[in-house]
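A protein chain is absent from this complex, but the other protein chains hold their places.
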Amino acid sequence: MIINHPLLGPRDAAEFVYLGDAALIDRPDPEAENADEKFYEYGYLRDNPAGEHQELWYHEQGDRSWLVVTRDTLTHEITSVKLARDEAKKRGRDK
Amino acid sequence: MADFTLTAEPFLGRFEQHYDDVKLREIYDVAVVSAAIPLRKLTAAKKAVRAAFGVDLPEVGLSALSQDSAMRILRLGTDQAFVVFPRAQQDTGAEPHIADLLGGVFYTTDQSDVWVTLELSGAGARRALERICPLNLAPDAFGIGAVARTSMEHLGTVIIRTCDDSFLLMSASSSAHSFLHAIETSIANTA
Amino acid sequence: MTILEKYSYPNPETLKKQHLKGAIMRYSAFEILKQGLSGNKGWKPVWREPEPKAEYDVIIVGGGGHGLSTAYYLSKVFGMRNIAVLEKGWLGSGNIGRNTTIIRSNYMMPGNQPFYEFSLKLWEGLEQDFNYNAMVSQRSILNLFHSDPQRDAFVRRANAMILSGADAELADEAQLRRELPFLDFDNARFPIKGGLYQRRGGTVRHDAVAWGYARGADSRGVDIIQNCEVTGFDIENGVCTGVQSSKGRIRAKKVAVCVAGSSSRVMSLAGMRLPIESHVLQAFVTEGLKPTLPGVITFGAGHFYVSQSDKGGLVFGGDIDGYNTYAQRGNLPVVEDVAEGGMAIMPMIGRARLLRSWGGVMDMSMDGSPFIDKTHIDGLYFNGGWCYGGFKATPASGYCYAHLLANDTPHPVAKEMRLDRFKRGHIIDEKGQGNQPNLH
Partner (left out) sequence: MSQQTHRISGGLIDRSSTLGFTFNGKPMQGHPGDTLASALLANGQRLVGRGFKYHRPRGIFTAGSEEPNALIELRSAPHQEPNTRATVTELFDGLTATSQNHRGPLEFDFMAVTDLLYPFLSIGFYYKTFMWPKAFWEKIYEPIIRSSAGLGSLSMQEDPDTYDKGFLHCDLLVIGAGPAGLAAALTAARSGAQVILADEDHRAGGRLNAETYDIDGISGTEWAAQTLAELSAMDNVRLMVRTTVYGAYDHGVYGALERCTDHLASSDGKPRQVLWRIYSKRALLTAGATERPIAFGNNDRPGIMLAGAVRTYVNRYGVTPGKQVAIFTNNDDGWRTATDLAAKGVYISAVIDARDIEPPATVAGAAVYMGSSVVDTAGRRGLHSITLASGERIESDCLAISGGWSPNVHLTCHQRGKPQWRDDINAFVPGGTLPAGMQVAGAANGALSLGAALRDGADCAARTLADLGIKSKASKAPTASDEAHRSSAYWHVPESRPRAWLDMQNDVTVKDIKQSYKEGFRSVEHLKRYTTLGMATDQGKTSNIPALAIMAECTGKTIPETGTTIFRPPYTPIPMGALAGRARSKDFRPYRLTPSHKWAENNGATFVETGNWLRAQWFARPGEKGWRDSVDREVEMTHASVGICDVTTLGKIDIQGKDTAEFLNHVYTNAFLKLPVGKVRYGLMLREDGIAYDDGTTARLGENHFVMTTTTANAVLVFRRLEFARQCLWPGLDVHLISTTDGWAQFAVAGPNSRNLLSKIVDAPFDLSNEAFPFMACSELTICGGTPARLFRISFSGEMAYEIAVPARFGNAMMGALMEAGKEYDAVPYGTEALGVMRIEKGHAAGNELNGQTTALNLGLGGFVSKKKDCIGKTLSLRPELNRDDAIRLVGFKPVDHSQTLLAGSHFITKGETANMANDQGWMTSVAYSPTFGHSIGLGFIKRGHERKGEIIRVVNPARNIEVEAEIVSPHFYDPEGGLQRG
C-alpha cells in the first residue's frame, strides 16, 4: 500500500505503524460521571466497518507524524490523509 | 582532579572506499543538532532561521544551505529541523552553538552522536541505492537538497541529495556497522 | 484430577461408537473397493442442497468450520434436529478453507488452556467419530526460543499445559540439533537455544474437516443452505425471532452467529458493536516437495511458522498484515517479512518456491481470545474473536457453542469466553499485548 503523506508525498505503508480506529483520538473525559463505561467503550468496542474507515497510522520510519487515513477496508482505496494533530485539534483536544 | 582524557572515535573508523564508479566514505566530523519549533512559534522560528543562517526555513522534505554554505538545515517534520555542519572530532559544543545562533527560539538537542553519516557519490550511487531505498530518487522526484527519512534494510535512515550523484545517508550510530554493510553490499551487488 | 477430568465431556472414545445413521454412505476401504470395481459410478452426494424451511429451532449463521461443527454436535450430541446452517458462499468457504491447518493446545492461561485441550482431544477422535478421514496428523509442534526470557516464558507455558493435563516437552539445543539438523544453529542472528514441543500438536486437512462435519450434520437432518446471506435479524422487544436472508425471512427460536471475519459486520445488523477488528492473515504454500519437515516449527525471533502438508507443500505463515481490512488479500511487506523469518531459521528452503499465497479475514479480538456467549438480545448468540487461531478450535468451538445453545449455560471449558469480560477486567491475553488487536 501507498500512503500519500500530506507533507511528504507518497510513501510505502511499510514505513508506517498502524494503530487502529481514529476514534482513539477521542479519549474520554476521566472526570465524567460514567467515565468507566466510556473508557470501556473507548478501549474495547470498535465499529470495524466494511467500507470507509478512519484510522491512525504513525510514520515511524519517516517524520514521526501520526496520520488520520481514510481508507476503504474492502478495496483499500485511500481517499484522505491528514495530520492527526490537526484532526485532534479540530476535535477540540487542544482545550 | 582529572587525570584522564577521553578521545573520541569515529563510528566507522573514517571508512573510505572507492569502487568503479562509486565512492563511499564516513563523514566523521559532522555535528547534528535538532531544533524543535515550539508550539505556535512558527513565525518566530522562521525569523530566527533567517537571522541565523540567512536563508528561509525550508519546507518539510527539503534542506537549505546557510548563506555561507557552512551549515545545512534539514526540515524533517512540521515542528522539527536538523542543523548539520562540520565540526572538530573532539568538539562537543554543537548544541549550545546552534541554540545561541537561533536566539533560544527553538528547543535544541545535540544529535551528533546519534547518527553515523555516510556519503555515497558517483555515477553508480543511485544504482546502489535502488537496492535498499524505497524512495523514488529520480531527480524530478528527489532533487538536489531534498531530504527524507525512510528505512533501508531495517534501519531508519535520513537521506539527503547534495548533488546530482551524491547523497548523504544518516543512520543510527549504534548500528553503524550494519548500515555500512548494507550500503557496501548494495554497491557490490550492482557493480 | 486435571481440570479437564473435572469437567464432564463426552469421551472421544464413546463419541466414536455412535455411528452415523440414516441413508448416508459409510466410507471404508471396502466401499472404495466396491466402487472402484464398478467404475466409481455409485458415489452419492456428500450433502443435500435443500431450500430453507419457514422455521427452525436453531439457525446457525455461517457455514464455515465452526458453524458446521456446531450443527454437527447440536444434532449428534445434544439431540437437536431442526437446524439450518446459512452460508453466504459455498460451505467451508470461510477460514476453514484458507488456513495453515495447525492444531495444538499449547496455551497458558486458565481461560484458554482447558478449551484448547478439549479441542485437541476431540481432534484425536474426530475421524472415527464422523467417518471421514480429515488426516489428523499429530506430527508435533515446536516453538523455538532464542533467549533466556523467552525460555522462561515457555517453561511457564509448558508447566501450565502439563498442569492442565496437556502434553508439553522442553527440548534443549543439543536435542534439536539431532532432530532438526537443517535449522541454522551455527550462523543464526538469533541463536536457537531450545524449544517447546507439543508432540500431540500437528496438522489436519482443513477442507476435509468442513466436509466431514457437513456430511455428518446433513445426514442428521441439518439443512445446510449455501449461497444464502443473512441481511438482518428480526428482533422484537429485545428477542431475536429469526433472520432476513437473501432467500427470504426465516424464523428461529435461536440464532447463533459464527462468521469469523464478518463478525462485526453481521452483529452490527443487530445493533451491536464488538471488541473485534477484522484483519487479514496471509498464508503461503510452496511447490510440492518430498518429505522435508517432520512437524510444525515456529520461529520465536521472527514471524514464521511452517509445516509440510501431505501433498508435499511447505505451508507457512507469519504475522497478520496489521490493518483493518475485509479484503482477502495482503501486501508485500508481510510476504517478505515471513520469508525472511523462514530463511533465518532454515536457509535450506532458499530454493523451494512459493507457489500460492492467500489471505483470510481474521476476527481479531482485543485480548487475542475468543467469545462463545449469549448476547443481551434473547435468542441471539455469538461465537467469534478467534483471531488467527480458529482452525484448531473448530471441534471445541462447535461443541461448546452447541452446549450453550442447547442448555443456555456455557460449557465449563468455555466459561471465560464471555463478551463482558473486558468490562469486568477479566482479560485473557496470552501475549500480553493489550487492547490492540493487530498485536495479538
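Labels A, B and C are assigned to the chains in the order they are written; within every chain, residues are numbered from 1.
Here is the rule we go by: a contact is a pair of C-beta atoms (placed from the backbone, for glycine too) under 8 Å apart; a residue touches a chain by one contact, two chains touch by 3 or more.
Here the structure is a predicted model, which is why all the values come from computation and not from measurement.
Hidden chain, full complex: it touches shown chains A, B, C. Screening C:I24, C:L269 or C:V335 against the full complex identifies C:V335 as the residue touching the chain left out.
Note on the undisplayed chain: of the listed residues C:P52, C:G195, C:G261 or C:G302, the one touching it is C:G302.
Considering the complete assembly, chain C touches the hidden chain via residues 1-3, 6, 27-29, 31-33, 35-37, 39-41, 43-47, 49, 90, 92-93, 97, 110, 113-114, 127-128, 131-139, 146-147, 149, 151-160, 162-165, 168-170, 182, 184, 187-191, 205, 207-208, 211-212, 226, 286-292, 302, 308, 310-313, 327, 329, 331-332, 335-336, 338-340, 342-344, 347-358, 421, 423-427, 429, 431-435. In the full complex, chain A touches the omitted chain through residues 1-2, 10, 12, 17, 19, 24-25, 27-28, 30-31, 35-36, 39-40, 42-43, 56, 58, 60, 64-66, 75-78, 83-85, 88-89, 93-95.
Although one chain is not shown, part of chain B still touches it, namely residues 1-11, 34, 36, 38-40, 79-80, 89, 92, 107, 109-115, 130-136, 138, 141, 153-155, 172-179, 181-182, 185-186, 189.
Basically, only the chains that are shown with their structure count from here on.
Shown here, the protein chains touch in a chain-like sequence that does not close on itself. Per-chain Cα centroids separate chain A from chain B by 30 Å.
As a whole-number value, the distance joining the C-alpha centres of chain B and chain C reads 50 Å. Across the assembly, chain C contributes no residue in contact with two or more other chains. Shown for chain A are the residues that touch two or more other chains, namely 12, 14. On chain C, the positions that touch chain A within their shared complex are 262, 264-265, 268, 273-278, 322-327, 331, 333, 366, 422-423, 435-438.
Touching chain C in their complex are the following residues of chain A: 1, 12-14, 18-21, 40-41, 43-50, 53, 55, 71, 73-76. Here chain A touches chain B in the complex through residues 7-9, 11-12, 14-15, 60-65, 83, 85, going by the rule given at the top.
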